[in-house]
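The other protein chains are all here in position, but one chain of the complex has been omitted.
For chain A:
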Amino acid sequence: MAIVEVKDLFKRYGDVVAVDHIEFMVAPGEVFGILGPNGAGKTTTLEIIEGLRHPDGGRVVVDGIDVQRSPREVRSRIGMQLQQAGFFDRLTVDETLQFFSAFHRRALPVADVIHRLQLDEKRRARVDTLSGGQQQRLSVAVALINDPRIIFLDEPTTGLDPQARRALWEVITSFRREGRTVILTTHYMEEAQHLCDRVAIMDHGRIVAHDSPRGLIRAHAPGTTVSVSPGGGQVQFDGLPGVRTVQQANGEIILITSDPLRTVQALLELNRSGQVNFHQLRVEEATLEDVFLHLTGRRLRE
């Protein structure tokens, strides 16, 4: 049984189609990620599921309830963190959570939530004195305050430094351990790869693929990536041993190979014989970034 079911969802703003007939399901207890570049339609999709926006077509069922028919009922069962949503500057962390707790029928004790998000030291600090990472944790704390079965996080780690990002990853992983379902959007492929049981890759309002990170890599970017920045010379890269696909992005040639050792040897041979010069040679295990590149011909962040 799916806990979230999205069927044939469609949304347009004027001439721009933001969400183009997408479908997916989320199983209870899984961390589901929507990965895509800015403007792919991730936030719009999330906000339709949360009942904050009306779709122009399609249907969303959350925990057995039709979102369009009873949005308030759905909101009492979910917790959400909104992208860029601010709080009252002149309230403290503690007061902010008390405030939002009063807007729910059921709520966890404020002190517990503060402790969970490691905000104990900042409990009596005013919101406008918090760092970016602390504000983001407060934002996730607000999503947790009503002890929801399903938590929505919209780009929870955007703009955070690596340490703050790691800290939030810990929290999200703990949600999963408690059996909560988490649906998050991100444009960081490491984040999706690290946190998510399944990932939907979204581009221009469409879901171009969805599966587990491993499954996606296996299906769309098998093998290893070898990237070169050539300095000159004309070479037929697809003739090299092991190479399956050749792509070009940002002046780099990206080779996906099933035999990285022989591919690199051949490249070095070409370099030595002067047929091609390169500034850089990188060998990497395939990532979701490669999956995205393979599916769309573009990088996630450009």
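Everything that follows uses one rule, which is that a residue touches a chain if its C-beta (ideal position, glycine included) is under 8 Å from a C-beta of that chain, and two chains touch if they have at least 3 such contacts; residues count from 1.
As a convention for this text, contacts and distances are computed from a predicted model.
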| item | value |
| --- | --- |
| Omitted chain (choose from "PorT family protein", "PCMD domain-containing protein", "ABC transporter permease" or "Chemotaxis protein CheA") - UniProt protein name | "ABC transporter permease" |
| Which of A:98, A:245 or A:265 contacts the chain that the document leaves out | A:98 |
| In chain A, positions touching the absent partner | 50, 52, 72-73, 75-76, 80, 82, 84-88, 90-91, 95, 98-100, 102-105, 142 |
